[in-house]
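Every protein chain of the complex appears in place save one, which is left out.
Chain lettering (A and B) follows the sequence in which the chains are written, and residue indices restart at 1 in each chain.
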Amino acid sequence: MKWSPNRCAARVAGWVAVALSVVVAPALAQRKYGPGASDTEIKLGQTMPYSGPASAYGTIGKLEQAYFRMVNDSGGINGRKINLISLDDGYSPPKAVEQVRKLVEQDEVLALFQTLGTPSNSAIHKYVNAKKVPHLLLATGATKWADPKNFPWTLGFNLSYQAEGVIYAKYLLKEKPNAKVAILYQNDDYGKDLLKGVKDGLGAKGAGMIIAEATYEVTDPTVDSQILTLQASGADTFIDITTPKFAAQAIRKAYDSGWKPLHIVNNVGASVGSVLAPAGLDKSVGLLTLQYYKDPNDPQWKDDPAMLEWRAFMGRYYREGDPKDASNVYAYLAAQTMVQILKQCGNDLTRENVMKQAANIKNLKLPLLLTGMSLNTSPTDFALVKQGQLARFTGTQWQGFGEVISTSD
Amino acid sequence: MAIACALPFVLSNYRVFQLTLALVYAIALLGLNMLTGYNGQISLGHGAFYATGAYVAAILMDRFGVPYWLTVPAAGAVCLLAGFLFGLPALRLEGLYLALATYALGVAMPQILKYRHIEGWTGGAQGIVIAKPEAPAWSGLSQDQWLYFVVLLCALGMFAIGWNLLRGRMGRAMVAIRDQPIAAEAMGVNTAMVKSMTFGVSAMFTGVSGALGAIVVQFVAPDSFSILLSISLVVGIVIGGLASIQGAIYGALFIQFVPNLADQISKAAPWAIYGVFLIAFMYVMPTGVAGLVRLVCVRLGRWRR
Partner (left out) sequence: MNALLHQMFSGLASGGIYASVALALVMIYQATHLVNFAQGELAMFSTYISWSLMQAGLPYWGAFFITVAAAFVIGVLIERVIVQPVENAPILSVVIVFIGLLVILNSLAGWIFSYTIKPFPSPFPERPLFGNSYVSSHELGSIGITLIVLALVFVFFRFTPLGLAMRAAAQNPASSRLVGIRVGWMLALGWGLAAAIGAIAGIMVAPAVFLEPNMMAGILLYAFAGALLGGIDSPGGAVLGGFIVGVLENVVGAILGTDIRLTVALVLIIGVLVVRPSGLFGKVRVTRV
């Protein structure tokens, strides 16, 4: 028989199959346990962009793994250790589909937690709902994750981008109704979502306020050219929908070109440590943004007990993480929320119950959220974070002003 | 062959899914190999044709309700034309310059797909979600298994077409142009026609692959088709073996499974491991896996005697 490489490859695959079916043992068949849960363990899964253009967000996955290590060290949740399987999808939707299928079908996780990226989540959205896997606390602000009627297994985390855009629009309508607005946005899902929010918020009345728009791709080296174009339009208000690297470039270029608009920067690009400091704190004075959690670089939270607790955690469990990166506070909050959901499940760790508890978060006041904020969900309301506060940058810190705004109106 | 048919019944749905994807890539790699391996034209932008095929399938299925199996030949036809048209100006470009032009195509593709004036069709940055085809009731197969066989059938068909083409006059003309373009021209080969046709056929294969890929993954979005895809395809044909039909399969298995393997080896820097794999492969088998296999077979033959 002629040796054929095809046969060899097939034989190898066959052995892999045998090995797999032995290794992947079905979950213990007890009444209170769904897949991925047992007396000793709770398995969660996520995909993160550890490589590729969004790799700066990989720290979120790493922090969450570290957080669960801490929880496990203190005994776990109701005696069970959390095992977070975090896989790289390189911010690529097909890869995300593959990895999520692995998590669901091979690793048989109890739930997905903080899968990151709008495109990746869009790709798996239908799949996880068809497979009835809790798709929780997504690390993206796209608005479509809060749709319990059509996608009852998906529950997002971030303050929705559209809601954020609406808040900026309403602020402008109230405080600066004659503004001439220029907008820079990232040419993808997230950028367009925020843009939609701004336009919806301005409505027909305010539509004339927008006099210039510009886009950029994540592969562009700089946005300097776009800033110049927007400046040339004569706008006196600038809505900046960019991710950290480009936000820093935009802030710096606007200042250096002598353009001094009312500069609203979106929450994603407002971190003092990863954006304003590189851009230049002096160049960031007067910036406006929407916040919903405490910025670790903000001197006003220096002695805040929650912040001190977070720093202690960073020092002990996540040394390689950057304590100036606000994403690390964000991830901490998400992990705390997940722990709360799991605690609420008690000994009933089926996927249905996990979903039920996720839709039943009442008045959760996590101390790293801004004062006066709390998290709430209900079976008809899957928007976890619904509040934010506008803040202005003083040159050293973000100063919140006005009340905590609720986005559900 | 029998083992390939038996596999979906032995393996879990997830593995079947992965193998189906590998088969999809194999078709694309065969297409690219025709252009680069047999005809010597380097393309760093074949991801663009993959994307075109995928979007044709997605738009036909989602906006027009065309059944999935019809979209595949449609995607092929569109890409045949697109490839041929791209191949025409590319006639003047050699080696590096062609590589640059195709690289630019690969980089620009996501932005082209996001262009707001065609957003109504393409779904813009959001992409299009496709319904997963159901296995017909009489087969008793799961969706993944059914898709596997559909793709397997298509792959066999495409490989048959490719084999035929490469064995015949066209194939010989392609290789002649690669090795000795001036002599080929002198001998009466219509270089321009053959080169453009090769581009077209190569694009057709990749377009068919893209359509199948879209159906298997059930989602298309501009960011799925970045320059990384084009580069992966080139990696695939070189690792698999240039100018070799089986090379397409080896290459497909490599680009599908080795990144996962690298991920398991090192969580900290998985792509560094992947890079090491690439370099190691090139040291050990500079002519690709198919080249190594050929060498081994020849040695074995000699040893037997």
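Going forward, a contact is a pair of C-beta atoms (placed from the backbone, for glycine too) under 8 Å apart; a residue touches a chain by one contact, two chains touch by 3 or more.
Note that the structure is predicted; figures quoted are calculated from it, not measured.
Checked against the full complex, the one of A:Gln99, A:Thr154 or A:Thr215 touching the unshown chain is A:Thr215.
For the chain missing from the display, the contacting residue among B:Val107, B:Val217, B:Ile249 or B:Val289 is B:Val107, taking the whole complex into account. Among A:Gln226, A:Thr289 or A:Thr337, only A:Gln226 touches the chain left out of the display. Only one residue in the set A:Pro244, A:Pro261, A:Pro296 or A:Gly388 touches the chain that does not appear here, and it is A:Pro244. Listed for chain B, the residues touching the missing chain in the whole complex are 36, 42, 89, 92-94, 96-97, 99-101, 103-105, 107-108, 111-112, 114-116, 182, 231, 234-235, 237-239, 242, 268-272, 274-279, 281-283, 286-288.
On the side of chain A, the interface with the absent chain consists of residues 51, 53, 55-56, 58-59, 187, 214-217, 219-222, 224-226, 228-229, 231-232, 244-245, 248-249, 256-258, 273-274, 277-279, 320, 322, 324-325, using the contact rule stated above.
Here, only the chains that are shown with their structure count from here on.
By the touch rule above, chain B contacts chain A in their complex via residues 1, 3-4, 7, 10-15, 17-19, 21, 107, 110-111, 114, 124-127, 129, 213, 217-219, 221-224, 226, 228, 246, 249-250, 253, 263, 267, 270-271, 289, 293, 297, 300. On chain A, the positions that touch chain B within their shared complex are 3, 5-7, 9-11, 13-14, 16-18, 20-21, 24, 50-52, 87-88, 90-94, 97-98, 101-102, 105-106, 119, 122-123, 125-127, 187-189, 191-192, 217, 219.
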